[in-house]
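Complex shown without one protein chain; remaining protein chains in place.
On to chain A.
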Amino acid sequence: MHSFLSRLNTLFAFTISVLAALTLGVFISTYFEQYHGTVSISANKPIVKHMTDFSANRKKNDLGVLQLDMDMNLNPLFDWNVKQLFLYLTAEYVTPSNSLNQVVLWDKIIQRGENAQLNMRDVATKYYFWDDGDHLRSNNVTLTLAWNIISNAGRLLHVRADGSSSFIFPDEYVTSRGKNSGRE
């Protein structure tokens, strides 16, 4: 009855139960947390190119190129249930062929313990800003930063930051050849 194995078994079962209760406690204690924050974003020097998209349909699509300035302090968001923050910057716009377009331009993972205060200047977009078509010229694009709260246990929450910004692409394409080529 009180053999070594049966004691081990009881200990094991007890440990698992305590861990489960702790995890549930961690989950419930942060269930209603909103994780809001404010950021400041701006886009610099947006231009539009018209190039063949070899990663997609191999046709000529619009490629948007811009640099980003971002300021944010996300240290207050890390509580005991936040393991990691996954930040992503989304560009949202409307075209004649698609009523909604969303393209993620940049993302970053911040682990708990890392510095979550970012002040970035003239950062290139991490991913190509391809349009599904050729409607980026003169298009009004909204940039929104959002984060995904990766918790130890609980909901996978997506929170949009306050402080989105918009910009408008120029009317004309930029060619990679010199100004004297005379063709677009």
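FYI, a residue touches a chain if its C-beta (ideal position, glycine included) is under 8 Å from a C-beta of that chain, and two chains touch if they have at least 3 such contacts; residues count from 1.
Just so we're on the same page, contacts and distances are computed from a predicted model.
Comparing "Signal peptidase complex catalytic subunit SEC11", "Peroxisomal acyl-coenzyme A oxidase 1", "Adaptor AP-1 19 kDa protein" or "Actin-related protein 6" against the UniProt entry of the hidden chain yields the protein name "Signal peptidase complex catalytic subunit SEC11". Checked against the full complex, the candidates A:7, A:121 or A:155 give a single residue touching the omitted chain, namely A:155. The residue touching the chain not shown here, chosen from A:3, A:34 or A:99, is A:99. Where chain A meets the omitted chain, the residues involved are 23, 55-57, 83-84, 86, 88, 90, 92, 97-104, 107, 109, 127, 132, 146, 148, 150-156, 158.
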